[in-house]
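Dropping the structure in here first, questions after.
Then we have subunit A:
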Amino acid sequence: MKPSSAGYFALLVFGLIAPFIIYPVLMMKILCFALFACAFNLLLGYTGLLSFGHAAFFGTAAYVAGHAIKVWSLPPELGLLAGTLAAALLGWVFGSLAIRRQGIYFAMVTLALAQMMYFFFLQASFTHGEDGLQGVPRGSLLGVIDLADDINLYYFVLAIFIAAFCLIHRTIHSPFGQILKAIRENEARVISLGYDVAKYKLLCFVLSATLAGLAGATKMLVFKFATLTDAHWHASGEVVLMTILGGMGTVFGPLAGAAVIVALQNELADKVGSLVTVIMGSIFVICVLAFRRGIVGEMTALYQRLARNKA
Partner candidate 1 sequence: MNSLHSINAPLEYLQIRGLHAFYGESHVLHGIDLQVNRGECVSLLGRNGAGRTTTLRAILGLTGKRTGSIMVNGRETITMPTHRIAQLGVGYCPEERGIYASLSCEENLLLPPQVGSGGMSLAEIYAMFPNLAERRDSQGTRLSGGEQQMLALARILRSGAHLLLLDEISEGLAPVIVQKLGTVISQLKARGFTILLVEQNFRFAAPLADRMYIVENGQIAAEIAQGEIETKQDLLQEYLGV
Partner candidate 2 sequence: MNEIFGIPIQALMGQLMLGLVNGAFYAMLSLGLAVIFGMLNIINFAHGALYMMGAFLAWLGLTYLDLGYWQSLLLAPLCMACFGVLIERCMLQWLYKLDHLYGLLLTFGLALVLEGLFTNQFGVSGQPYSIPDELTGAFNLGFMLLPKYRAWVIVASLVVCFATWFMIEKTRLGANLRAATENPQLTQAFGINVPLMVMLTYGFGCALAGFAGVLAAPAIQVSPLMGSNLIIVVFAVVVIGGMGSILGSILTGLGLGVIEGLTKVFYPEASSTVVFIIMAIILMIRPAGLFGKEK
């Protein structure tokens, strides 16, 4: 079911008025993770590549952007750019290595490479290790709009999200996107048609890493710090969970998944402490066993079943 224009419009309207209903920082967190999940979904849902190390891009961009803004005094838009480019470069390096293996091995390689980055961040001085990179000023967008105001920042983040979402949407519906989907369905066939599959996979990987980086840098701007948690394998697992819970390979799945998980974590954080991990893990297990199509997938199937019964 292709999301209708009405659907997009409704979401847009909601997005515009949301900060007046829901706490803006929470909404921004949801948007950042939704972007992270959308970027991830491009790789998993459309190309069929499961990366277990996306936190590397999320965290790297956060640290680089944070460092650029706090230490080099770059304005926020350039800081974000710096972070995003760093993630893109890392994505190119990691992607080139990872696509040499398939399936499960690919997942393990990405996980291991990300863990390597984690250890690097743990030891590097500019990250301040366990304390994290704190007190990053939000600055003024283009020297004019003061981003210290949550509402201003919210609309900036919303704009970033919409731009990235549109980019992903165009990519999916382009000839490039068709080939990605074909690779997921039957890679051997695509190779036999003469396409350089490795190049397509790498390109998709880099795009996904870049947007994941954008999400990380933006989140850093919202919370004004970058920490090791951003690069920890738990974060990699979280984005996988969001995508699967929401519905992989669907347009709105990552959004739904991110919203649910972030909201859940927000609610539970003070109440259950370390049981949050248990709950996340349980949702994983339940999704894999009984809920593989995810929220959006199940709703779509339900809608189609109802429509068929009426006809």
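What we mean here is this: contacts are C-beta pairs under 8 Å (C-beta built on N, C-alpha and C of every residue); 3 or more make two chains touch, one makes a residue touch a chain; residues count from 1.
Keep in mind how these were chosen: all candidates are chains of the complex that A comes from, given by their letters.
Since we're looking at a predicted model, the values are computed, not measured.
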{"item": "From 1 or 2, the one in contact with subunit A within this complex", "value": "2"}
{"item": "Parts of subunit A lying in touch with candidate 2, wherever the complex brings them together", "value": "50, 52, 97-98, 100-105, 107-109, 111-113, 115-116, 119-120, 122-123, 233-234, 237, 240-241, 244, 273-285, 287-289, 292"}
